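Of the protein chains in this complex, all but one are displayed in their positions.
Chain IDs A, B and C follow the sequence of writing; residue 1 opens each chain.
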Amino acid sequence: MALEELYREVILDHYRNPRNRTALEEPHAAAEGVNPLCGDEVTVELTFGGDVVAGVSVRGHGCSISQSSGSMMGEAIKGLDREAISVLSRRFQESLTSEDSNSESEFGELAALQGVRRYPVRVKCALLPWTTLDEALSA
Amino acid sequence: MALEELYREVILDHYRNPRNRTALEEPHAAAEGVNPLCGDEVTVELTFGGDVVAGVSVRGHGCSISQSSGSMMGEAIKGLDREAISVLSRRFQESLTSEDSNSESEFGELAALQGVRRYPVRVKCALLPWTTLDEALSA
Amino acid sequence: MLDVRQDFPAIAAGAGHFLDSAASALKPRAVLEAMNQFAGTVYANVHRGAYRLSTTSTELYEKARSRAAEFIGASNPDEVVLCRGTTTGLNMVAAGWGGEHLRPGDRILLTVMEHHANIVPWQMVARRTGAVLDYVGITEDGHLDRDGFVRKLDLQPRVVAFTGMSNVLGSIPPAAALAEAARATGALVVVDGAQLVPHRPVDVQSIGADFLAFSGHKLLGPTGIGVLWGRPERLEEMEPTEGGGEMIANVELDHSTWARIPHRFEAGTPPIIEAVGLTAAFDYLDEIGMESVAAHDAELTNYALKRLSEVEQLRIQGPLTGEDRGGAISFTLGDVHPHDLATILDQRQVSVRAGHHCAKPLMRVLGMPATARASISVYTNNEDIDALISGLEEASGLFGI
Partner (left out) sequence: MLDVRQDFPAIAAGAGHFLDSAASALKPRAVLEAMNQFAGTVYANVHRGAYRLSTTSTELYEKARSRAAEFIGASNPDEVVLCRGTTTGLNMVAAGWGGEHLRPGDRILLTVMEHHANIVPWQMVARRTGAVLDYVGITEDGHLDRDGFVRKLDLQPRVVAFTGMSNVLGSIPPAAALAEAARATGALVVVDGAQLVPHRPVDVQSIGADFLAFSGHKLLGPTGIGVLWGRPERLEEMEPTEGGGEMIANVELDHSTWARIPHRFEAGTPPIIEAVGLTAAFDYLDEIGMESVAAHDAELTNYALKRLSEVEQLRIQGPLTGEDRGGAISFTLGDVHPHDLATILDQRQVSVRAGHHCAKPLMRVLGMPATARASISVYTNNEDIDALISGLEEASGLFGI
């Protein structure tokens, strides 16, 4: 059993103390994501200074995986420009869904979510904030 | 194979030359019967002189069994009173549906239909004119 | 307690501690074999052929109808419509009866603990007819609010529809008393029997409702088949919701006439193989005896409630004692999300469901978006409950609560 690998300290910390929960007054980009099968919800709001993320809000409710993933995502994208965010999003999503996972190192704290790879049903929990982010950026 | 028992001469004769096909002007009793599963149809019309059947019309379309049964029925009930008809109808229906068939003799020509007992699906073809008659009488 | 696990091939095949029977039950070998055997020998389409195979098929199909009638105490097989399941049955009543008889302003009285299958069809017909929805609430301990029910009856609802047993709370409303009161005000009474019929002896005569729907797959039977029972006079008042073969008396180019009940509600080729499986499921349950099923259910529910109440920070939603409740037990554990619970339990071969259980309105009343739910059937035993408890303890450990 690798449940300890899934429910790492840092995940539970983000689940219980999610960062960046305050709604933004006038977001430049926003989207809401729902996992219709389990009901998990995530709202992503962003403001930009030029091309660079200035403000982030990630709110929602659901399991420890989707909520901690959202919280860590908010931290990870702060200060990145659109291009960098979309590269990170793509690479992170790939790291959870492709056959071979490598390069945990490039993700920093986010790497804690790699434990989810062994629980295919839960992968979409970890992805939900990211696909919602993609939507906010492409709208 | 007892198909010859089923398709006796007299049955084919009644099928091809059905008796009493002319509609009655002002029937005292009438009913239409349909076998919804196969689509066979029978219309029965009667006039009475007192309690006794004076005029009979049996029309319809369908298989040789339902149509010959109707034709023979018309012949059999002519001149009978209501009581006698209902006894005949009950006894004839019983003879086709009950476990042990006896007394072919009491039915005259109608006895030719006893061959249908070996073909359970077709029993309801033979019964259709009779259940329609019952309906006409009880209406 | 029943000991029938050896009858269920899935258990030998490693289904583990299957505690999601309220979603769908495992199938006994007798059901699987009946279907397999039938489909590989005398199978043919029904109601259509004068040849032997077809009449045999037809007899077996009609046998399911008469067994269903017998199983729920209906006096006549013609009161039984074989349909796809509870959901289809309730939609047939809502659209087919409600669509014909509801007028603008007519009230449809539901309860907040209904499954979506007994809410959404009524919303759809309300939108079409201008009828309005009304809801009875629940009490603190997770039972239907009977006083509230009586008050709502004063508003003269045209339809009263409620579940025979909540799939979330497990609570069992007093169907016969509710039906009697509702019918006394002239309402049509519809009972969602999806959870009740598999777990308690049910007799439509003594319940006294107008319609009762239930699903084969929750009753140890196959998917794709279910039963809508209705009083004959109510079935006569109901319009068919689907048109096609077998349900007609005649088809002209511009209009058609319907076959007699119940056939007018069974358009097209019905679930024939499933009907054979459903008969086998009725036979299997009758062999055990529904009284014994209910006793097993009650004993195990009490054991589970007791064990669960000993787990720290575990909160049960629904009645805490075995009275008037069945073996569907919803709970939460501290701040562990139910999906996390389900994943953790799954690692120990304990299958529980987590989520809103198709009862979002109820979850809102309970003030939580999701719960975990353990639910039992004839093959469930104490060890399954014990495994659940150990798994919950591990979850507490992992989450540090």
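Convention: a residue touches a chain if its C-beta (ideal position, glycine included) is under 8 Å from a C-beta of that chain, and two chains touch if they have at least 3 such contacts.
Nothing here was measured: the structure is a model prediction, and the numbers come from that model.
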Positions on subunit B where the hidden chain makes contact: 1, 3-4, 6-7, 12, 15-16, 38-40, 61-65, 67, 119, 121-122, 125
Positions on subunit C contacted by the hidden chain, ascending: 9-10, 13-15, 18, 20, 23-24, 26-27, 29, 32, 35-36, 39-45, 48-54, 84-88, 90-91, 94-95, 112, 115-117, 119-121, 123-124, 127, 133, 135, 215, 217, 222-225, 241-248, 250-256, 267-274, 339, 342-343, 345-346, 350-355, 358, 360-361
On subunit A, residues whose C-beta touches the chain left out of the figure: 34, 36-38, 120-122
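We take it that only the chains that are shown with their structure count from here on.
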Inter-centroid spacing, subunit C versus subunit B (mean Cα positions, whole Å): 47
Whole-Å separation of chain centres (CA-atom averages), subunit A against subunit B: 80
Centre-to-centre distance between subunit C and subunit A (centres being mean Cα positions), rounded to whole Å: 38
Junction residues of subunit A - those touching two or more other chains: none
